[in-house]
Each structure stands twice: as structure tokens, then as C-alpha cells.
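If you scroll down you'll find the structure; I have some questions about it.
One chain of protein is taken out of this complex; the other chains stay put.
Entry: chain A
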Amino acid sequence: MTLYIDALELQAQMLRSERPAPEARSVSRRPPQLAPGRLAPGVILFGPVAFVLLWEFASAVGWISPKFLAAPSTAIVTGIELLRSGTLADHFLASAKRAYLGLGIGVAIGLVLALASGLSRIGEASIDGLVQIKRAVPTLALIPLAILWLGIGETMKVALIASSVLVPIYINTHAALTGIDIRHVELARSVGLTRGAFLREVALPGALPGFFTGLRLAVTTCWTALVVLEQINTSEGIGYLMNRARDYGQTDIIVVGLAIYAALGLGSDFAVRFWERKALSYRKAMAS
């Protein structure tokens, strides 16, 4: 309140003379804020909410044609209808199954490769280069070969999702394993730790933060890969629903599909972050 009054006073003084008198500056005691303060919880949603409101408004006054893009309210009604009829649940489950099966397999393979490569020189020599090459090749570019090898069914889709997921898992876990603090290695030697105990008690817990970074990238990657793959020969899944809607010009269903993808991506990321916070709770402890 005082600040507000001070500001008014300052403004008044500025108006009185074009060049503010030196004492005018000392009216405001507040030091300049150099770094932005922290947002209150929930305020982060301001952007998305404002965007949806603006979009709804533009649709309502007719700036955006429903043929071009459905209004959020229309999409919500359509979504509820699809939910009631059970259509949405079926398609959603089909998509989730693909994504999470691919994610699970990809995480397992990525982790095994990272451990083999991060903990042995033979492993690193044989694996690291290959994964780096795989990383440079976009998943989309593998689709033709994958179709020739695995057909156009579920196997191909899950395999491609797994192959795109394993990369971030591998890269981050491997980096964390090779970046083990040399001082911890020395300590382990000075207390006479065996190699097995070193792996269990030092190397793996030390690599856990890297693994979680990889996992957060992986959950987003798996949904991204899914979107592309569900455009190919599917009869169920969110991607299929959206493709069919495109053929009939049902922009409301397309918006529903987009919203589901967004919710799933955000939800997965949130779940991983929650798990990460629990598993790495030791990091939060701070000296008083």
C-alpha cells in the first residue's frame, strides 16, 4: 500500500518538474529487482487459460470458422459425447498401450545398453558409436525399413517407439555413469569396496539423476513417436480418430485428439517428476 502511494507521489513529482529532483529518487526505497521473482503456484496456467479464452472468444464472434478450427467449447461437448459412447476410451486405450509398451521396452533396452557401455570398455567400444549413429537418424526415416521388416501392424509401431525412447535413456544414463565423481571412486578404494558393491552403492545411485533426466525426455518422445506412427494403417487409436476426422472435416474431434495428446504428455512428465522427487529426496535436504 505504502509502495503504491510512494509511486503515486513519485509520479506527481515527476510531473512537477521534467527532471526529477535528486530526492525524488530516494522516495522509492525498494532496490531494483534484478531477477524475476518466483511465480505463485498455479499462476503458470495463466498463459494456457488466456489462450483458450481468446480462442473461444474468436470462435464465438466468428473470426475463426468451425471448418478451420472448432471452438474449445464445441470440442469439450464432442469429447464428452465420445466419452459417453465409449469410442474415446477404446481409442485412448489402444494409443496408451502402444506408447507405454514402447516406452517400457525402450527404457529397458536403453538402460541395459547404458550400463554395459558405461561400466565396461568393451561395452563402450561396441555400443556407444552405434547408439550415437541411431541418435543421428530420425525415427521417421526408419519407418520404410521397419514396415518392410515388421509389417504395418502393432509390432512395427511398438518397435519404432522403443527405438526412439532408448536414445535419451541411453545418452543420459551413460553420461551420468561415465561422469562418476573420481573422489567417490577414491573413497570406495580407500575403504576397500569390492567391484560389485561399488556398482550397487556408488555407480548406480550416482547415475540415477541422469536416468531420470533421460526418462523425462523419453516419456515425451514416446508420445511424439506415437503421433506419427498412428497416421499409418491403424483402425484404432487417437491418431486414427484424428485422421478420420480430417477426412470428414470434423475439426472438433481433431481438437479433442490434440488435447488428449497434450494431457498425456504433461501427465507422464508430471508422474516422472513426482517419482524423481521421491527417489532423489536426498537432494532437497539443505543446510540450515
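Here is the rule we go by: contacts are C-beta pairs under 8 Å (C-beta built on N, C-alpha and C of every residue); 3 or more make two chains touch, one makes a residue touch a chain; residues count from 1.
Quick note on the criterion: contacts and distances are computed from a predicted model.
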Undisplayed chain, where the name is taken from the UniProt record, one of "Flagellar basal body-associated protein FliL", "Phenylacetate-CoA oxygenase subunit PaaI", "Sulfonate transport system ATP-binding protein" or "NADP oxidoreductase": "Sulfonate transport system ATP-binding protein"
Options A:V52, A:L193, A:I232 or A:L258, residue touching the unrepresented chain: A:L193
Of A:E124, A:E201 or A:E236, the residue in touch with the unshown chain: A:E201
Touch residues of chain A, complete complex, unshown partner: 183-184, 186-193, 197, 201-202, 205-206, 208, 280-283, 285-288
